[in-house]
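As you look at this complex, bear in mind that one protein chain is not there, while each of the others sits in place.
Note that the chains take the letters A, B and C in the order they are written out, and that residue 1 is the start of every chain.
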Amino acid sequence: MRYSGLRLFAEALRGNTGWKPAWRDPPPKRSYDVIIIGGGGHGLATAYYLAKEHGITNVAVLEKGPIGLGNTGRNTTIVRSNYMLPQNHFFYEKALSLWEGLEQDLNYNAMVSQRGVINLFHAEGTRNAAVRRGNAMRLDGIDADLLDKEQVRALCPLIDVDNGRFPVLGGLMQRRGGTARHDAVAWGFARAADQRGVDIIQHCEVTGIDVEGGRVTGVQTTRGPIKANKIGLAVAGNTSRLAQMAGIDVPIESHVLQAFVSEGVKPLVDQVITFGAGHFYISQSDKGGLVFGGGLDGWNTYAQRGNLPVVDHVWSAGIAMMPSLSRLRGLRQWGGVMDMSFDGSPIIGKTPIDGLYMTAGWCYGGFKATPGSGWCHAWTIANDAPHKLNEAYRLDRFRTGHLLDERGNGPYPWMQ
Amino acid sequence: MIRIDCPWCGVRDEVEFTYRGDATVVRPGEGASEEAFHDFVYKRANPRGWHVEWWYHGAGCRQFLKVVRHTMTHEVRAVARATEMPEVPAE
Amino acid sequence: MTQPFRTRAGGQIDRTVTLSFRFDGKVYAGHPGDTLASALLANGVRLVGRSFKLHRPRGIYAAGAEEPNALAELRTGARREPNTRMTQIELYAGLEAASQNRWPSLRWDLLSLNGLIAPVLSSGFYYKTFMWPASFWEKVYEPLIRRSSGLGRAAGLADPDRYDTVNAHCDVLVIGAGVAGLAAALVAGATGARVMLCEQDFLLGAGLVGQDDGWREATLAALAAMANVTLLPRTNVFGAYDANVVGAVERVADHLPEPPPHTPRQRYWTIRAGTIVHATGAHERFIAFPDNDRPGVMLAGAAATYVARYGVKPGNRALLFANNDAAYLSLFTLHDAGVVMAGIVDPRAESPAQAAARARGITVWSASQVIGTSGALALTGARIARVGSAGTDTLVAADLLLVSGGINPAVQLASQSRTPLDWSEPLATWVPGVPVLAQFSAGAANGVSGLREAAADGARSGAAASGGDAAIALPEDVPADATVLPLWEVKGRGKAFVDIQDDVTANDIRLAAREGYKHIEHAKRYTTHTMGTDQGKSGGLVGAAVLAEARGETVQNVGMPTFRPFTSPVTWGAIAGANIGKHFAPTRLSPLHDWHVKRAAVFMDAGQWLRPAYYPAPVDSDGWDSVLREARAARRGVAVCDVSTLGKIDVQGRDAARFLDRLYTNTFSNLAIGRARYGLMLREDGIVFDDGTTSRLAQDHFFVTTTTANAGPVMQHMEFYLQTVWPELDVTLASVTDQWAAMSIAGPKSRATISKIVDGLDLSNEAFPFMAVADATVRGCAVRVFRISFSGEMAYEIATPAGHAETVWRAVLEAGEEFGIEPYGVEALGLLRIEKGHVTGAELNGQTTAADVGLEKMFKKRGDFVGRVLAQRPGLTDAARPRLVGLRPVTRGEQMRAGMHLVETGSSHSLGWITAVTRAVELDGWIGLAMLENGASRIGSRMQAASPLHGALVDVEIVSPHFVDPENARVRV
Partner (left out) sequence: MSVSNHSGSNHSGSDLLAPGAHGAVGGEPVRIALRSCDVVQVLARKGRAGDVAAALLGALGLVLPGPGHAADGRGASALWVQPEGWFVVAPRGADGALASAIKAACGDAASVIDQSHGRAVVSISGTRAAWVLAKSCRVDLHPSAFGPGRVASTQLFHLAATLHQTDAVPSFDLIVFSTFLRSFLESLTHAAEETGYVVA
């Protein structure tokens, strides 16, 4: 069933009775060519691209609950590719280019909104780092613009550029960055994968990964054993636990990142803005709510809830940057469990177990990577080898020292 | 709000402390292998359950404390000095 | 200014005072004790807002935090506040409010035309269209959607009010001052426990008004007399967090036209409680039926509140639609106040309350339900029919339709505290199960109804929470039976709303289920059910029940979306409190700061510090003139720089030297007393962490300096290794950054300058060579003199206790006057270090190895040190890694910029980047430092420095990073 404005009108005329389920709800088969563990954005995208790009359609996505309710359903919806290290920016640029055509590709409106992402800087050192990053992007064909203080003021008059504590020197802007409707990303990938034959199996928790002679043979689940020679992990937040089922310890800690949304108001903030001096970022959803967040709570947790110290800091930073938000009200607060890797960059690739692959270690930047992660993960699974775009995201880089520490924070996941 | 019963200062809010990760890993001695140092720096059990971890009471007594905390409930079960090994509940 | 719907007497309002206020420009009257909602109702205002999506006319629906419709823009100008619930706005003289989300007016709203195409605007319609052409999303569709969504308008101006935060601790926190909460607080207070009682309403015990005013007043008086009890009205507990810590916001001055001077508008409380009693009451839920959103449809309990508490009749002729006896009490309150009774519609066959109603002469249609409503901008009647009958309906005239589908205990905070929820069959709702934390639920929040029963439950909880007990009087027995015959939805023609604010209908939920969005969280997100500012307090369970029916399951099986903070929306500014503007983060000032100010220095941020960037002089035409003048003085004469910001750590103990040997890549145990040495420190992963000089003051006493940025982290790093890895070492650590001011005197005339003022020390090159350290005095002040250099010139650092900083600094300036001494700032400091090729944070940015910056020789031959092993990994020893090099433009005058990338001429492939640039004093034009792949082997070659961001491309020559005195001779003369 194809979605379109015309279909919407036709269905409206007959009382919206003709709509069909966006995806099937099949029982698990005994075996698949590929099992993807994790029905979030990354897992669903992996399945979709396995089917679309590699013709591998005998695929199951196993999800312990309903799809899209992990970090896909609880992030701050930002998409961008404004990274400094070439390994990162080429990968994220691939993701962004997939975002740009996603609605048409999936026939599902994920509301990808290229409204621009502005990173403010407040000191010479951070300005120089932003210039280095912006130039790295530009040389590799990715859009970036340097804004001075007055350009920042003109684009977003709410920003107190003469800030009492950390005056704004300027900003680095990626105009092609923006936001996307996060839930719709999971739903759109699910529907499109389903249409290509992928089985999306909800409420099917993996309880064990079967390994024989160093290679995977299948999984144990709450709905029985399922065979497969290739298994992809896409369970960010819980990668350590799933990898341990196959006997692997990964350089990842689970941490909580909080986010907030305000009551809806008429259009106020037209870009995604980050306040460099205060760990704060904000955008406005199409519904009118201001979506904002900051740093990690900073300790290991698997609970999807955070605590007041981060609330206090993030909300103060918000008013320090935009004093006029003071009389608005926060509506909801939530937390997501992040796979914090030890260098702040993701892991996509093979593992020491044959036939076991993973896309993991997304820190708090996984949403923007969703299509790129799925695309590269699918490529890696299909070819049993990493694509050039994710070659640097090897799991063994921590042993070899080929780290991708974009911010130079060191092997301290809670500080990444 | 995590509250930690510092053996020196009494019960204090988490903001007075700085987290420093898994306290069960031990720095290898002189002459140890690259592998051993890799494990010390990068290999983590990252348990869903009880976790023994370092918290540095920077705003208080400036001591590194071993805290036994549950990573789902956030309950703090025990707090010990750096040189002690607190008891870790089975589940 | 008549108030036609005001009763003659009763209520907790002050009828002796009349307040004038404006709504949508029109003037009305009310009384102290009113809310904006009660005052509007008293004045007969029924239409107060438009709905979110369909712009349907909406009236006041509730009397508290559950209100979905009656949202206003309150106040004007910079104090304008959108989406404020009229049911919680306390009336004050001169209040101004405006309806929102309508154009051009509330009565004639253009976007109400959306109703005509409502079938197209079904759940999730936007996911299925607006995809073609792709470029139209940002340009056309999204701006249209954004403009029509949102609710009210933000002020867009800085808030003139102040906010405060406060920390609190108590033994027992009681949340909610209803009958159960008051009883709990009274018992806990009587045991002597420290008790806090938070109530979001401005009136404590509001539910008792008209029920047992005597008990209410006596209890409040008793609580007020207890020094150990803190009463916090107007305080909403917005969230429960780990360890029984809650956040609450007190509306200190929102009931005033503006806050008095120095008084915060709102105050944010962080409360650490030993035990918590949740006495948060319950929210009445509605029943979904066609057109259940017309102005005039109201929750039954809310209508009773308007009568009893505010002395307002919310209508002239009331019809009740309820499935429980407790709701009848609400109608009887209206009846007693003289509201005309249109009758009662009850899906149940019979009940004691039905008999009581008939005894009052009220018509009761048993086994019946409301199947629709009539009216346009206000309700004119309801169509009713017997349950199960088709087509035979009756139109009952009424301007007020009271609805009650039962109650939902307010379990949000308990649920946030991980208390499981149990399904109650009699109440057909979720009630708290056994708490995990030291918490209790009491009264209506615990599913208990009836005044006396609720009070008794509160008293029990208060005793349990305080670990003591005390006998208290209980209020009158006003029994209420909240048992329901579950009824969630009456199906029929017309929209039956399950989320009144967000215009979500029962059909929307069914469509979501049909399309596979069957999980409660999927249905919520797909339809936006419960995502409005009322968070589905009255309709959340109703929507879940509709979903359950669509799935063919029970409501309890379907569950509820997770209850997350906040229980009610929270003012952003309140949480920020005073921590905004310059109070957002502390500022650190050098002991010489006042001198810099007097010298009119231009300051810059350096982490928390403010440091002089440069010192303008009349001869300078711009900042660069100043910087060059200052640096030239350091190269050719003498100049002095405030370096007090460097981190300083006092390390003492028998094992101090051994400890430093293990932390630094080089050795300190063989350092002579009275000598300093440059040291390099790695992280355990082999990356450079920090550098600085360390001096040996005595056999067991070292003075370590760190970079300004890493002063704290290095101290913590040292403490970590000392306390957790080598606790056997006898070492003490103390930060002395604040104790010592420090100044660097650099230049060929530096010795001549300070020799004039340093007493008790032979400064000759022989007696006090490069890297010597000694104590002395200057003008009677104790100083410590170091012969160390960052500039590459002959230089000294003088440290002195901070209180003497200005004395010593002035002495230096006076002594150097004959040599043309200049103070120099951070910019000139940077210039000098770039000319010298010294690295700082721009190069030591957490990504570089010692070899990357040319410091590989700093590794000692033998022995362990932090980072040694992992620094040997292939990725960190790869010869192709970017290495530090120097740069000069081929055309000397051309400007380079930090952040430029280095490319082969004509290529766009980056091979490195510029970390720092400056105009030079020892060379012509600009010079720079860069990290460049295979940098060492490229020295002597030419490349291009590119900044596409600036549209700049500069031909550069790769040179040694040591532009000045590479042999390091000057520092030793």
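Methods note: a residue touches a chain if its C-beta (ideal position, glycine included) is under 8 Å from a C-beta of that chain, and two chains touch if they have at least 3 such contacts.
What you see is a predicted model; the values in this text were computed from it and never measured.
For the chain missing from the display, the contacting residue among C:119, C:801, C:846 or C:925 is C:801, taking the whole complex into account. When you scan A:22, A:169 or A:389 for touch with the missing chain, the hit is A:169. From the options C:736, C:752, C:939 or C:952, the residue with contact to the unseen chain in the full assembly is C:736.
For chain B, the list of residues touching the undisplayed chain reads 8-10, 12-13, 15-16, 58-63.
Contact residues of chain C toward the unshown chain are 164-169, 194, 260-264, 270, 272, 577-579, 582-583, 585-594, 596-597, 601-605, 609-610, 613, 623-624, 627, 644, 650, 652-654, 700-701, 729-730, 732, 734, 736-741, 781-782, 801-804, 827.
Heads up, the rule we're going with is that only the chains that are shown with their structure count from here on.
Between chain A and chain B, the centres computed from C-alpha atoms are 29 Å apart. Separating the centre of chain A from that of chain C, both taken as means of CA atoms, is a distance of 22 Å.
Listed for chain A are residues 307-308, 399, 411, each touching two or more other chains. In chain C, the residues that touch at least two other chains are 241-242, 245, 270, 684-685, 870, 873. Here chain B touches chain C in the complex through residues 1-3, 13, 18, 20, 23, 27-34, 37-38, 40-41, 54, 56, 58, 62-64, 73-76, 82-83, going by the rule given at the top. For chain C in complex with chain A, the residues that touch the partner chain are 52, 78-83, 117, 119-120, 122, 125-132, 134, 137-138, 142-143, 145-147, 149-159, 161, 163, 165, 239, 241-242, 245, 247, 270, 416, 507, 511, 514-517, 519, 521-522, 525-526, 528, 533, 535, 564-566, 569-573, 575-577, 579-585, 587, 604-606, 683-687, 689, 841-842, 845-847, 870, 873-877, 897-901, 903, 908-910, 913-916, 946-950. Those residues of chain A that touch chain C in the shared complex are 3-5, 7-9, 11-13, 15-16, 19-23, 25, 65-66, 68-69, 73, 86, 100-101, 103-104, 107-115, 122-125, 127-136, 138-140, 144-146, 157-158, 160, 163-166, 178, 181, 183-184, 187-188, 202, 262-268, 277-278, 284, 286-288, 305, 307-308, 311-312, 315-320, 323-334, 397, 399-403, 405, 407-411.
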